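The other protein chains are all here in position, but one chain of the complex has been omitted.
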Amino acid sequence: MKTEHANWFETLLWFVVSAIIVLAILTARRGRTLYIRPIPGLAAIDEAVGRATEMGRPMLFTFGLAGIDIVSMQALAVLSHIARIAARLGNRLIVPLADVPLYTLTEEVMREAWAAEGKQDAFRSDDIRFLSDQQFAYAAGVIGLLNREQVASAFYFGYFYAESLLLAESGQQVGAIQVAGTPATTQIPFFIVASDYTIIGDEYYAASAYLSREPTLLGSLVGQDIGKGILIFLIVLGTIFALLHGFFPRALPHNWLADLLGGAS
Amino acid sequence: MTPFYVIAIGALCTLGIYSILYRENPVFRFFEHVFIGVAAGYGFYFIITNVLHPLWWTPLVREGKWYWAFPFLIGAMFYLIYSRRLVWMARLVMVSFMGLFAGSQFKGFITGYVPWIRSSFQPVLGPKPPYVQFTNLAMFITLITVMSYFFFSISHKNRTVTGSARVGRWLLMLAFGAIFGSTVMGRMALFIDRVAFLLFDFLRLPR
Amino acid sequence: MTPVSGERARHLIYALLGLGTAAGLLIHVRQPVVVTPPTRSLRDSIQALPRNKLVILSIGWDVGTRGENGPQTEALIEDFFRSKIKFAIFSFASPPGPTMAEQIADRLARKHHKTYGEDWVNWGYRTGGVPMLMGLAKNIPRIVPQDLYHTPISKIPVMRGIRDVHDIAMVIEITGSASLDPWVGFWQGVYGTKLGYAPTGVMVPEAFPYLHAGQITGLQKGLVGAAEYERLVGVRGDATRRMTALSYDHVLVIALIILGNWLAIRAARRRQEPEGQAP
Partner (left out) sequence: MWAPVHGWSLLGYVAASVAAWVALFYILHRLPLRHKRILIAACTFLAGLFYTLEFFLPAHSRWLFFWGKHENPLSPLVGPLGDAVSVIYGFTIALGIISLASVHGKAIARRRSGWHNSVAFFAALVSMIVFGLWQSYVPDDPHRATWIFRASTVHRIYDVLFDGMYQPLGATVFSVLAFYIASAAYRAFRVRSGEAALMMAAAVVMMLSQVPVGQWLTHTLHGPWANLRVEVVANWLLTTLSSSALTGVGLGIAVGGLAMALRIWLGLERGSFFEAGGPK
């Protein structure tokens, strides 16, 4: 089987961006105070948990159809934050899942959240349930849960496909406060129209930093910003080359930056 | 041709699900449970016939590759989450999977996104016709301003960044609107197909 | 919140959508279908095909996207029957796909007095993904020893002399998922086989780069694309018949947006007035 490999420039790009992120994390751990811009949707999470508790109605959290991957790891971090508050306030948090290995992981994270608040006995293992790994059976199940449990707050963090609007609009109909975040960019518009707060794009990956204010994560965010700066720099540089190539095709016969970036062999 | 009893059952299922549009009710609940049942059953059946049989049973038993016993042992470790004492073994498998996915993410970063950077290298001025230049310029501005919206650690007191981020957010909303609008046809077509199924296949009205 | 809100408004909207769509399917209002260039070039390239070779109709859809892909398939098969182009239904991406396409072919065949085995063949679904497609290019009878009905390929008249990729005039991928790339990479890119594409509406933007690069010769853009194609063929098929309902649905959604805004503005004005008078 033939597989792809990175060329030297791509390896260098990965290494530089990674090194900057790791360095930023290490610097932040030494105790530099860091600024992070407000993200309204994330501030709403605590409010949503509080309101559900006041109303005496449960909350629901879903990962969408994601399995164990980077996207769900971030979602797990957010879930762990919500679960801690839920455990502290003594509210139920229902987590329906579409992937079995992720189901086992979620069970673990939730159990620990309740244990960390010293409320092991209040933990309800039945609230974490595997529904279906088939997209629309899962959606039908979550729609049923949202309605039957009269959910007061719903959180959508993970990777979503066409079921995004099915879930969010059902939640809207039962009057839940909804906070959604997903790296699936084509589903963001549906969350925007149907939920109260939507976390857009890589605000998703800033969520755990924002919620925990953990120096490691804040430092990582600074590193990510520099990484994005490098990508912007590459884009500007490449565009300038393309421009020069257009005007002086003889002196610059091809865009060598594009060649460097295209050479996955 | 599909026999009529299959069509009739299909029509019943269709109407049962649509009853949610009125409100949540016992009929919908029944079909929801049936759906989750058949879906779980189908998932199980599919994994046996398409994954475990060809990828595990065949190499292990037919081809005698005994080391395929190990994937079974690793898979079995997931079941230890129910044991308080042995749960760390389940964790060991889970974190190894996370490590595996972390590693493949690096590959995804290069193979998935570097081509995007490369394809953004378009001349924004030059000998090309004005329409193409305008399009290229619009693409360039959109890309840069949208990316600037996602700077988290730069204080937005910085005028350039604030302005650029605001333009980026507007363009982002325009893009989201376009995505929303572009999916309408697909969703409506699906619904039309269900109605056509009810009218022409089930009720057998003339087309 | 608007005056007409909550459950009652929702039920009203759903009733308008449901009943209107049903009515739109039963009552046909003639729609002015404008043919766009990608559809025209797909039809032109199909018309230019040699008649002694086979076209592969690759079915990448199932009941989930039948609403768009079904009429697309129907429009293409209609054209094949009329233009006396022989074709093979096939799938590597959707197990139930070939059976569903076969139902469409069967229905149209009765109208055009065509016979299975002489005018078309159904290879069914084959597992194995890309390696299988690479093998198919080299030796068709080896990958497809028998058809959907378990008849040996050697006994099917239309398969006489069909050995490998060079006996295939064109491949058309009709799909609701990302199943074009294997054909581009391992057939069009390697052997220069002509490729046609009929994706769902949502996937159309991603299809244009392939069209500009010449990797596909034409494009049916979702359900509207199928209607445009039917107009070129000169037939009123499922796609054209569904245009009334589709137009109604789109206009309804646009009207709902306008109505929602108008009611919101009116409600806001009303709320302001009494507030002004209050102490």
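Each chain gets a letter, A, B and C, in the order it is written, and its residues are counted from 1.
Operating definition for what follows: a residue touches a chain if its C-beta (ideal position, glycine included) is under 8 Å from a C-beta of that chain, and two chains touch if they have at least 3 such contacts.
Predicted model, so just to flag it, every value in this text is computed and none were measured.
Visitor: Among the chains present, which touch the one that was left out?
Guide: Within the full complex, the chain not displayed touches A, B, C.
Visitor: For chain A, which residues reach the chain that was dropped from this view?
Guide: Per the touch rule, chain A residues meeting the hidden chain are 1-7, 11, 14, 17-18, 21-22, 25, 67, 70-71, 73-74, 76-77, 80, 100-101, 103-105, 108-109, 112-113, 115-116, 126, 129-131, 133-137, 139-140, 162, 165-166, 169-170, 172, 183, 185-186, 189-190, 192-194, 200-202, 204-206, 208, 212, 214, 216-217, 220-221, 223-224, 227-228, 231, 265.
Visitor: Can you list where chain B touches the absent chain?
Guide: 2-3, 5-7, 9-11, 13-14, 17-18, 20-21, 26, 29-45, 47-49, 51-52, 55-56, 60-61, 63-76, 78-79, 84-89, 91-93, 95-110, 112-113, 116-117, 120, 131, 135, 138-140, 142-147, 149-150, 168-185, 187-188, 190-191, 193-194, 197
Visitor: Give me the chain C residues in contact with the hidden chain, please.
Guide: With respect to the unshown chain, the touching residues of chain C are 2, 5, 9-10, 13-14, 17-18, 31-34, 36, 62-64, 66-67, 96, 201, 204-205, 208, 222, 224, 227, 243, 246-247, 249-254, 256-257, 259-261, 264.
Assume only the chains that are shown with their structure count from here on.
Visitor: Would you mind checking which chain's C-alpha centre is most distant from the centre of chain C?
Guide: It is A.
Visitor: Using mean CA coordinates as chain centres, what's the gap between chain B and chain C in Å?
Guide: 21
Visitor: Determine the centre-to-centre distance between chain A and chain B, using the mean Cα coordinates as centres, and give it in whole Å.
Guide: Inter-chain centre distance comes to 14 Å.
Visitor: On a C-alpha centroid basis, what's the spacing between chain A and chain C, in Å?
Guide: 34
Visitor: Quick one: which residues in chain C touch 2 or more of the other chains?
Guide: 64
Visitor: Listing for chain B: what residues touch at least two other chains?
Guide: Each of 23 in chain B touches at least two other chains.
Visitor: Which chain A residues qualify as touching chain B in the complex?
Guide: 4, 6, 10, 13-14, 18, 34-37, 39, 68-70, 73, 100-101, 104-105, 107-108, 131-134, 136-138, 140-141, 143-144, 147-148, 186, 188-190, 192-193, 200-203, 206, 218, 221-222, 224-225, 228, 231-232, 234-236, 238-239, 241-243, 245-247, 255, 257-258, 261-262, 264
Visitor: If you look only at chain B, which of its residues touch chain A in the complex?
Guide: 17, 20, 23-24, 28-29, 31-32, 35-36, 38-40, 42-43, 78, 81, 87, 90-91, 94, 97-98, 101-102, 105-107, 109-111, 114-115, 117-118, 120-128, 140, 143-144, 147-148, 150-156, 172, 176-177, 179-180
Visitor: Across the complex, what residues on chain B touch chain C?
Guide: Per the touch definition, chain B meets chain C at residues 1-2, 18, 21-23, 50, 182-186, 188-196, 199-200, 205, 207.
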